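So the structure is just underneath, and the comments pick up after that.
Only one protein chain is missing from this complex, and each of the others stays in its spot.
Moving on to subunit A:
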Amino acid sequence: MAKPANKLVIITEKVLLKKIAKIIDECGAKGYTVMETGGKGSRNVRSSGQPHVAETDSNVKFEILTESREMAEDIADKVALKYFNDYAGIAYICSAEVLYGHSFCGPEGC
């Protein structure tokens, strides 16, 4: 069996990595996954292969699975309110079904 969950995805600037991780923890999520990404958005092409020495152009993508939609929205609201006026960022939510994962289903799977 699969257990329904909400997948919140936040794509934003790498300089915010630690600060957003802190918000996610404070909101009570059990974990998250971070990836380095790049692409094009309202602030033009970011971190997709141009040479650079500083990390201000790098992007990260957070994926957070939560059981309740409220928690996911809470995280997104806090992040957006605090950072999205001044930093590049987007947040969206998808529904997911968790098949395996200790924090969600226990050791035997869902």
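The working rule: contacts are C-beta pairs under 8 Å (C-beta built on N, C-alpha and C of every residue); 3 or more make two chains touch, one makes a residue touch a chain; residues count from 1.
Rule of thumb we're sticking to: contacts and distances are computed from a predicted model.
**Student:** Which of the following is the UniProt-recorded protein name of the chain this complex doesn't show: "Sodium-dependent bicarbonate transport family permease", "Butyryl-CoA dehydrogenase", "Cytochrome c1" or "ABC transporter ATP-binding protein"?
**Tutor:** The record for the missing subunit names the protein "Sodium-dependent bicarbonate transport family permease".
**Student:** Among A:Val15, A:Val34 or A:Cys105, which residue is in touch with the absent chain?
**Tutor:** Here the residue in touch with the unshown chain is A:Val15.
**Student:** Using the touch definition from the top, which of A:Val9, A:Val34 or A:Ala80 touches the missing chain?
**Tutor:** A:Ala80
**Student:** Name, in rising order, the residues on subunit A that touch the hidden chain in the full complex.
**Tutor:** 13, 15, 44, 49-56, 77, 80-81, 83, 85-87
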